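Mind having a look at this structure? Questions to follow.
For this view, one protein chain was removed and the others were kept in their places.
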Amino acid sequence: MSLLEIRDLMITFQTQRGLLPAVSGIDIEAQAGEIVGVVGESGCGKTVTALSVMGLLPDRARTSGEILLDGTDLLGLTPEEMRRTRGTRISMIFQEPMAALNPVLTVGRQLTEPLVRIMGIGESEATEQAVRMLETVHVSGARERLSAYPHQLSGGLCQRVMIAMALIRQPRLLIADEPTTALDVTIQAQILDLLRELRDRTGTAILLITHDLGVVAELCDRVYVMYAGHVMEQGNVYQIFDDPMHPYAYGLMRSMPEAGRANTGREELYSIPGTVPDLMNMPSGCPFCPRCAESGPLCREILPQLVRISKGHAVRCWKYVGTHRAHDADRTEEREGARVAR
Amino acid sequence: MLALRADDRTSPAAQTGSIPPSDVLVRVRNIYKHFRVKGGLFLRSRWLRAVDGVSLSVRRGETLGIVGESGCGKSTLARLMLNLIEPTSGDIVFRNANLADLDEREMREMRRRMQIVFQNPYSSLDPRMRIADIVSEPLRAHGIVTTAPEAERTAGELLSMVGIGSEALHRFPHEFSGGQRQRIGIARAIALRPDLVVCDEPLSALDVSIRSQVINLLCELKRELSLTYLFISHDLSVVRYISDRICVMYLGKIVETGRTEEIFENPLHPYTRSLIDAAPLANPHMRNRPRTILEGELPSAIDPPSGCRFRTRCAAAADICAAQEPPAPKGSKHSAACHFSEEAK
Partner (left out) sequence: MSKTDDTHSIWRDLVRAYRNNRMATAGLAIVAILALAAIFAPLITPYDPYKLDMANASAAPSLEHPFGTDELGRDLFTRIVYGARISLMIGIVPALIAQIVGAVVGIVSGYYGGIVDHILMCIADVVLAFPSTLLALAIMYTLSGSLVNLFIALSVVGWASTARVVRSLTLSLKEQEYVEAARSIGVRDTIIMLRHILPNCIPTLIVLLTLRIPDYILQEAALSFLGMGAQPPTPSWGLIATKGKEFLFSAPWIGITPGIFILITVLGFNFMGDGVRDALDPEVGG
């Protein structure tokens, strides 16, 4: 059984303009010890998905489907049970570590509080555990840092403290929502290394929410590509990056000016035309259809199912329904080109 | 090869076979900007050395990339170059005029020649103005258009240049997505047909699929309007794609400068090397590539390390690095502010 199993999750928000479908029936799985990436652009529903797993959605959100953690449906828990689940079995780190820490409490207080209050550990034992946890996330001078306030720490250190707080009660699942977006590249590399190391050491599964394909390629085992509330493509990281099948997925890959690529001449960068659709006025059929160069009449009418391409690799696109092999051959040349460029 | 020149700073340009010195559009000479930081109630205030002795020149028609992490002073440098803030010391010479010598009227005239595209497409457009008024504001400020229909017509033309239909004219900024707003910001920046456009992280707030559209737009406008860009970014891949030359900044100083290929193929400064290493690659096969990951955090710009500022995080730091500041990179030849940069070559 998977550690986390999201089944047919739908999330709608009630707004002044009407119902806003943020997530429209997605299935996501994560095994213990696995780093799963959920990648997509703003408004694709990735953060809302993360918040729903944490039970942190605002009241005006309506949720249906199942979120199974070790077989228990989190959506069926009472608020009190959910509160106990957070922190012990799942925890979360956020994009703005500075904003997620309480500015008027010391780092030590924030780290030991849940241990003392909820787990009933003695003050001094809790302090020892906090020091050990800070050392685990490579905070230098851990004991001295306990008396520091968040504003005395840099962004990178704050994120380490956040990770320490998230992991101090040894959760089975860590949700990381854009954990490095607010950080500099050199600090981002440190944090990504740290997350990988923690997974290797503790076996915690990580659900990584990000818009950055580079971060996904560096860290994740499996990837879900989301667009406008749907999973468009899923597979392991090699399947997704070597062989993106969905027009949106390979459009995204090709529109990145790669750091590894020399810039010879001024050939135009590939770009996906148009903008992300307004969730209030979603086109019927495939949501990517208005921006897709390969869309046909069927795309405008009906949303395709996820089509299994190979083991673990699935795509939501009419191109591959039934006849995907044939289409595949057409595109080999194109993909070869992309590989050479890399 | 070009004829003799007296200014030794420009001669390396000739060696690399680039543009003659008369085509320098902006020259920044040894510029400093220190901000006062208030101490506590009884503490004396201290100085944050945001830009600490930077010299560079931007040639007409090129794209100069400025790369560095937050706090390296790159945005301050941009605002200094546009005279939006006053330098603590040093000169900015724009089209052979020292900006410090200009009076208010002359400076206003000069502003027509230099424009800026901001990072945040949400805060860079006044929420209470219509798009037509936003885009035509530069033209009205300089008395180029005076009547409302004229302003609307030119605004429409400018918007079509950035790929936005004229139905946008009567709308308000909040009705547009981030990418569209950034296009509107670009339309405003090119309204006066400037020589220099400073792009201050224009892509960092945009989605991936929108980012490449804006990169293409910037490249296209540059060709059509023969613009010169100063392109500021923390994203190496974007800077690499768009720039002809690059300056790498660290803690208020330029640590390395050179042509884009030179910097990426043979980084001389250990900081540049670790920046390149740290940038994530969208290729999972490369995830175990050998690379150095910088230890530690950026030191404070209030009290920077002695000697070489990078030495506290540098794996190759030696005694000389603490004792002596390495000479700043000069001219446009590929060079780095590192005591060991010659060996790196």
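A and B are the chain letters, set down in written order, and residue numbers restart from 1 in every chain.
By our rule, contacts are C-beta pairs under 8 Å (C-beta built on N, C-alpha and C of every residue); 3 or more make two chains touch, one makes a residue touch a chain.
Bear in mind the structure is a predicted one, so any value in this text is a computation, not a measurement.
Visitor: For a quick check of understanding: of B:175, B:224, B:303 or B:342, which residue touches the chain that isn't displayed?
Guide: B:175
Visitor: Looking at B:188, B:234 or B:273, which makes contact with the chain not pictured?
Guide: Residue touching the absent chain, from the options given: B:188.
Visitor: Quick one: say which of B:68, B:87 or B:138 touches the chain that got left out.
Guide: B:138
Visitor: If I consider the whole complex, including the chain that's not displayed, which of B:124, B:154, B:228 or B:257 touches that chain?
Guide: B:124
Visitor: Considering the whole complex rather than only what is displayed, give the residues of chain B touching the chain that is not shown.
Guide: 79, 82, 84, 107-109, 111-112, 114-116, 118-120, 123-129, 137-138, 141-142, 170-172, 175-177, 185, 188, 192
One rule holds in what follows: only the chains that are shown with their structure count from here on.
Visitor: How many angstrom lie between the centres of chain A and chain B, each centre taken as the mean Cα position?
Guide: Going by mean C-alpha positions, chain A sits 32 Å from chain B.
Visitor: Can you list the chain B residues touching chain A in their complex?
Guide: 69-70, 177-180, 207-213, 215-216, 219, 234, 236-238, 240-242, 260-261, 264-265, 274-287, 293-294, 297-298
Visitor: Can you name the residues of chain A that touch chain B in the complex?
Guide: It is residues 41-42, 154, 156-157, 184-190, 192-193, 211-219, 237-238, 241-242, 248, 251-253, 255-263, 266, 268-273, 275-276, 291, 342 of chain A that touch chain B.
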